[in-house]
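Sharing a structure here in structure tokens format.
Every protein chain but one is kept in place in this view of the complex.
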Amino acid sequence: MALTIGIDVGGTKIAAGVVDTDGVIHRMVRRDTPSHDARGVENVIAELVRDLADTHPVQAVGIGAAGFVAADLSTVLFAPNLAWRNEPLGAVVEAACGLPTVVENDANAAAWGEARFGAGRTGQTVVVLTVGTGIGGGIVVDGVLHRGKFGVAAEFGHLNVEPHGRRCGCGNHGCWERYASGRALVREAQDLANVSPGFAADLLARAGGRADAITGLHVTAAAQDGDPAALECFRVIGSWLGHGMADIAAFFDPDLFIIGGGVCEAGELLRGPAAAAFENRLTGRAHRPVAEVRLAELGANVGIVGAADLARERVLGLAHNGSRVSGGVQCPIG
Amino acid sequence: MALTIGIDVGGTKIAAGVVDTDGVIHRMVRRDTPSHDARGVENVIAELVRDLADTHPVQAVGIGAAGFVAADLSTVLFAPNLAWRNEPLGAVVEAACGLPTVVENDANAAAWGEARFGAGRTGQTVVVLTVGTGIGGGIVVDGVLHRGKFGVAAEFGHLNVEPHGRRCGCGNHGCWERYASGRALVREAQDLANVSPGFAADLLARAGGRADAITGLHVTAAAQDGDPAALECFRVIGSWLGHGMADIAAFFDPDLFIIGGGVCEAGELLRGPAAAAFENRLTGRAHRPVAEVRLAELGANVGIVGAADLARERVLGLAHNGSRVSGGVQCPIG
Amino acid sequence: MALTIGIDVGGTKIAAGVVDTDGVIHRMVRRDTPSHDARGVENVIAELVRDLADTHPVQAVGIGAAGFVAADLSTVLFAPNLAWRNEPLGAVVEAACGLPTVVENDANAAAWGEARFGAGRTGQTVVVLTVGTGIGGGIVVDGVLHRGKFGVAAEFGHLNVEPHGRRCGCGNHGCWERYASGRALVREAQDLANVSPGFAADLLARAGGRADAITGLHVTAAAQDGDPAALECFRVIGSWLGHGMADIAAFFDPDLFIIGGGVCEAGELLRGPAAAAFENRLTGRAHRPVAEVRLAELGANVGIVGAADLARERVLGLAHNGSRVSGGVQCPIG
Partner (left out) sequence: MALTIGIDVGGTKIAAGVVDTDGVIHRMVRRDTPSHDARGVENVIAELVRDLADTHPVQAVGIGAAGFVAADLSTVLFAPNLAWRNEPLGAVVEAACGLPTVVENDANAAAWGEARFGAGRTGQTVVVLTVGTGIGGGIVVDGVLHRGKFGVAAEFGHLNVEPHGRRCGCGNHGCWERYASGRALVREAQDLANVSPGFAADLLARAGGRADAITGLHVTAAAQDGDPAALECFRVIGSWLGHGMADIAAFFDPDLFIIGGGVCEAGELLRGPAAAAFENRLTGRAHRPVAEVRLAELGANVGIVGAADLARERVLGLAHNGSRVSGGVQCPIG
């Protein structure tokens, strides 16, 4: 059984794990992310790798990092939060640890994990939407990750859904993630509480009476308790989610959408409105099969599993066996 | 040199040609499309095939038809204009002519032709936009046509660009082709002539003074003569075209867009504003390479060339040689 | 009984009538409008006045003209269709005919007629919407016509209802009359016929199968026969009409809206959806009385009646008696 290391480099934590060919994590370690220090992050990664390699016979390393990764699967061209610019991350780690190393965009790595070992393992043309603060994800066609020509495919969050809509940090207005994400959910709830405090009384009560203190957890909990205002917020967000999915289907014709990320903690409260809006807006819906919409099955460690599997496949040329990941990894809390 | 037949089944004409491995058409024949008679269309196709097979040693037949084609590459699931429902078109023609036959969506076939022998032959992740009455096209990744799970990928025309926008025949509002197509160009010009007859005086003069008589040819000719109103129409259409291309790039990260179809007769008048708007709206544009935007090089017969090549590849397993199609096939007149 | 002359200067016809204090027209004469010739129009007006004055003892003349009329109620500052720029129309006619003459914007004159003798005679704060090719109208508060400081109030057609919407001849995008007018009705129907010819089969049949040949009369007749596509067109137009009325109510708080103009030929088919959308969008609707929405009662000659009455009031200082206009003047055919 070939073991590989998967590493998920986040803004606050770097997590690494030893993963087998079934996608099972055998050991995990975690460290804080050194802030704004590219070299420091590389040192922490190397230390984590050496630590895991001490206890397990690992054969390769896969790193998922937020940023644009070059076609060499080693160089990070640009990482918005990590001060990397044309950084040869893979080569650096490989030199420091003596293990073959590949780098992939973190959203791609997570999508790969979910597509291989989670809700996507039976799909053929699979689109994974990771709905957290924004919308990320990945595209897998016939068992191949679609990276795009420049390695920056699947920037779902910046599909445009309102040409003159809400301002986005990317410089455009009306990006999808400004309407369908954890942040959009909170905004919707805060707006509702500001303009209709009576209707949003339950949400306000959970947030100590302050609209600007309402969080995603408040909205999810209230919706699960049946609060009409919170349900309305999920309906709005889910409807926008389905709206964009209909666009993706017109373009790409997948058989499977997977909704993951922190907001999928709400489960059917999110999936239901999204699937309904998707079917309702799907072009040619009377004359075509409708793609399935599933919730992600793997949880917060999916990025580690995906990165490890990409390392195995790309470095070792070994196929995974496709069987179910063991252990009840849960959908992460937003 | 393996010769195959390519057939383009249009709403008014059925055109067929003998095509070689360089994409050169050796002989072409053409017949009117029997209206609303599925059986009649099949008979005409078979007659055309037999006619061509009499004079050339052809080895396979490829048919491009407007409609949803099943994964067997033989059955037309639904053809909006041709009265076919679950029609085993490929099998029928094969039985009638004794030649192996494949069927493909006509827009896919044309995109394939352009990607193989035209402007796309050097691209890797290629998106062909066929801008005519609506927007069709196809997607080619690493030399493989992306058909989608259900064979209905690349329905570009129904990407949504305005959530509460113009009514579309597909049942939605705000579809891309309602804003960026030959029909949209005409509508823009007629609107302009209705509300600003002074500004649109040149367009009106070309149409005998009647706004509703303005055609795409009028707008293209006026724009080529420098008329500000016609140029404004192309600017609006091109801008919407680029807007949608930015979405496709966010999703799919191609290295090459090809703009073909009747409206590309206008050449740079269309490509220029489209490319400008595309770059302007591309998410992450400061940190990524920008895909190239080219005009199609093959003309009205590209569908025949593409269908013939798909037949060669899929039936005979023979690779094309990738070299340039001979003969100066021009971009068709809208 | 004081008789006055009212004149309606239209783009194709100039109509003049002798009107009494009950708003009854005693005699009418009509001439073609000399095209693009300011002097010629004035001559025709003077001839019509002399003709009428030969047979009836008239005391003043009121002229309704499409354009901006100065506060002196004599000078036309700008007339889009009549080549008048700072034209002392009133003084010219007065000099030619020897009768005191006032000039008013034609939409204001018509609104005044309807407010005095038609559906508005019981209202206090009355807004008359004249829905024809565009939207014009007038505002009457406590029996006083609101002209605005510069005489250009009640340009209803250019209220904005979609900030990035349809292009308008005024230079803006999204003007109300681009969504709620006779021209918008035709556009809606033609669009529907283009994108959904099956659904719009009845409309197409009435127009000889050509979408661009559908007229307002076709849509009205089809709607009166219950055609769902035509009814949908009126629902869309009426809904936009009500949308704008809700804005006017938020601003102005009238007790009465009157819908007149050619499109009101459709009667309840237009008024119903407009009133429903108005009530639905009226801000504070649960806590305020809702203004009434009525159809105009006077017909195509309302402009003559209104201009004559303004002449009486402004020149002679005589009050009308407020009683009903005799004769069953009908709502004009679009």
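Each chain carries a letter (A, B and C) given by its place in the written order, and its residues are counted from 1.
One rule holds for everything that comes next: a residue touches a chain if its C-beta (ideal position, glycine included) is under 8 Å from a C-beta of that chain, and two chains touch if they have at least 3 such contacts.
Nothing here was measured: the structure is a model prediction, and the numbers come from that model.
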Q | Selected residue (touches chain absent from view) among C:64, C:182, C:254 or C:273 | A | C:254
Q) Out of A:15, A:192 or A:315, which touches the unshown chain? A) A:192
Q. Which residue from A:31, A:56 or A:166 sits in contact with the chain not drawn here?
A. A:166
Q: Could you tell which one of C:115, C:246 or C:308 touches the chain left off the display?
A: C:246
Q: Decide which residue listed in C:81, C:160 or C:224 touches the omitted chain of the complex.
A: C:160
Q.
Residue by residue, what part of subunit C touches the chain that was omitted?
A. 68, 77-78, 124-125, 139, 141, 146-156, 158-163, 170-172, 175, 243, 246-248, 250-255, 281, 283-285, 287-289, 291
Q. Taking the full complex into account, what residues of subunit A touch the chain not shown?
A. 166-169, 178, 183, 191-192, 194-196, 212
**Q.** Hidden partner chain, residues of subunit B it touches
**A.** 163-164
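As a convention for this text, only the chains that are shown with their structure count from here on.
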(Q) For the two copies subunit A and subunit C, what rotation in degrees overlays their C-alpha atoms? Round to the nearest 5. (A) 180
Q: Could you tell me the distance, in whole angstrom, between the mean C-alpha positions of subunit A and subunit C?
A: 58
(Q) Need the CA-centroid distance for the pair subunit A / subunit B, whole Å please. (A) 35
Q.
Multi-chain contacts only, two chains or more: what residues does subunit B have there?
A. none
